[in-house]
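Take this structure first; my questions come after.
Just one protein chain is left out here, and the rest sit where they should.
Just so it is clear, A and B label the chains in written order, and each chain counts residues from 1 on its own.
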Amino acid sequence: MKPDSTWRDFLTPFVLLTGPGTLFIGVTLLVPLLTVVMFSFWRTESYELYADWNFDNYRVLFGEAAYRTFLIRSVVSAAVTSLICLVLAWPVAYYIARHGGRYRLLLVLLLAAPFFTGVILRIAALQGILGPGGLINMSLGLAGFAPIKLLMYTQFAATIGHIYLYIPFMVTAIYLSLVNFDFALLDTAKINGAGPFRAFIEVTWPLNWIGTSIGTVLVFIPCLASTITPRFLGGPNATSFGMSLSQQFGETGTWALGSAMSVVMFIFSFLVIAVLKFTIDLRRSGFTGAGR
Amino acid sequence: MSSHDDTVSLSLEDICKQFGPVKAVDGINLDIRQDEFFALLGPSGSGKTTLLRIIAGLEHPTSGRVMVGGQDVTFMPPYHRRIGMVFQNFLLFPHKTVAENIVFPLRMQNIGKAQRDDRLSWAIQLLRLQGLEARYPHELSGGQQQRVSLARGLISRPALLLLDEPLANLDRELRAEMEIEIRRYQKELKIPFIYVTHNQEEALTMSDRIAVMRNGVFEQVGNRTEVYQKPKTVFVAGFVGQSNQMEGKVDKVNGGFLAFTWQGKKLVVPHAGDAKTGELVRFMIKHEDVQIEVASRKSAIPGNHNSIPGKLRDIIFKGQTVNYLVDLEGGMEIVASGSPRDMTLAAGDLVFAFWSQDTGSSFKLG
Partner (left out) sequence: MAGLLNLLYVFLYAPILYVVFVSFSEDIVWPFPLSLTSQAYADLFSNSLYADALANSLILGVGSGIISTAIATAGVIGILRYPSKRRTLIIVIFLSPLFVAELLIGISSLAFNSRILGLPGNMFSAIAANAVEGIAFSFLIILSQLVRYDWQMDEAAMVFGARPARCFWEVTLPTIWPSLLGAFLISFILAFNNLEISFYNLGAIPTLPSVAWGSLRFGLGPELFALAALTNGFVFLIFAVMYVLMRTGLVKFGYRGK
């Protein structure tokens, strides 16, 4: 007989399979984020939060020049890093997907393996290579050359650090998209008169745009919130929004202001996602059935 | 309706299936007999696969019942039904060898190793798969994959075997060979087969009974000669075999015959049943029911035949038969089909196309 009680109708396989994840993310991500939004309208006094609703935190945030500088610095740095990663990652991912053969998986895992060494150690090692007492400049010094100033405690050095940390995400995202891409389509384009470049622009790029934009998000977001890299590699003039934010929850204990900063950071992350989302047309993404 | 008849192995009662606005299956009633080869014939999108999936339990009907051996199995999950199935794209498990694929249904029924091996060698023998047991599906040709898929469907001697366009992915020669083979297995094993196809030749070659399906309904169910020679609807007449079509207003009805005028020629054809004088009818006659004679031998055409003069435009070879394309004066065309042996004709000859007045079928239009 047909099972017809209402709760059974609701508990479809779809709900049973996607429900746990939805619930988990709701409880461990959404609820805490909403808490932070709430705190951003509260007030902290000597490490205690008081629920008197106000906009003071935002007023401070937008009023003081220092915070604006941190924010702009972080946004620009994240954008630049994303762009450089994009340009470098595409050919690499393409090569692995197209010519990696049976070792494809291994080649991709090799990109992920550096993550087994903690961020701090890797950044310390980078500092050991790039910094004033580091491998490059000391060697130059021993050989009688002037050290490269650009590498020592500058925004440039911090950007190298960001690229170092996050380019594997970009390569992997593009790679995952490319392994699902039918390269025979390129031959079709070429038979119909498109040169290699034209074929890439007309076929490969649009059909892998979703993967590319996911990769961009995966680089942009952690760069925007980066704290350790600018601290070690960036020097005194590279204080980032993330560094200042984490201070509010640590040393200074101004949780309410920190919450407001979190909200602002989230809004900026969201803006980028919204812009990218705007460029995605699921029906033209090549995922059949995804547009339904 | 529900009194259970032992010779009926499956019956469908008023099956409907709706996908959103689409009525994929729309009120199907059917009894499948104990040992028949039943073909489900229809164009793509007519609801054949959906009906088969309902029988297999992979889909629940929106309304109606599926009965097996007198028991209602409408909502029984597929794994309890003990039905065999052969899929269009084979669907062999890529990580299992030929032997592992074939014995899969037996393992799912927890049948012991000794018996499994026994049945495996039986199936291997039946489908002539000797020597391929240890191969993986991607190491097989299309025809071999098809055999493995059939072996997997048959090994547990299911109460019913469903085949969804199993030959559609094979090339023409292999298909012809497999058509005969599959019919042989059915006759040997005496298991009812429900065979879905959009290929009318296949249906006619293999089956005992045929259902012609369109838009989710059966247009006609009958044995193959019935469906072929006495189509019930215009659609069936057009879909099964190749036909010439002629339309006109009925001039006169006379017992089992009616007369109408087409291309200025008066034609006498079998009566549609309810067409009255003055009503529009369509007459359909199969290519091979039309014969051809050079104009000079007109006198050789027997009486009680319709004949139309024309000019032979082309002769097309179709394997064992040839098609004669005849241009008529009004710009229409008639196709006659025959044996290539009586080939004294050449393109450009003036000819008569003729056929007996009691062949073909007429249908009232509108």
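Here is the rule we go by: a contact is a pair of C-beta atoms (placed from the backbone, for glycine too) under 8 Å apart; a residue touches a chain by one contact, two chains touch by 3 or more.
What you are looking at is a predicted structure, and each value in this text was computed from that prediction instead of being measured.
S.K.: Among the options A:Leu33, A:Val76, A:Leu150 or A:Ile201, which residue touches the chain absent from this view?
M.R.: A:Leu33
S.K.: When the complex is taken as a whole, what residues of subunit B touch the one chain not shown?
M.R.: Per the touch rule, subunit B residues meeting the hidden chain are 56-58, 77-85, 87, 89, 91, 93-95, 104-105, 108-109, 138, 152, 156.
S.K.: Applying the definition given at the start, please give the residues of subunit A touching the unseen chain.
M.R.: The list for subunit A reads 12-18, 20-22, 24-26, 28-29, 31-33, 35-36, 39, 49, 88, 91-92, 94-96, 99, 101-107, 109-122, 124-126, 128-129, 133, 135, 138, 164, 167-168, 171, 173, 176-177, 179-180, 211, 214, 217-218, 221-222, 224-225, 227-228, 242, 245-246, 249, 255, 258-259, 262, 265-266, 269-270, 273, 282, 287, 289, 292.
Keep this in mind: only the chains that are shown with their structure count from here on.
S.K.: What whole-number Å value describes the gap between the mean CA coordinates of subunit A and subunit B?
M.R.: Here subunit A and subunit B have centroids separated by 58 Å.
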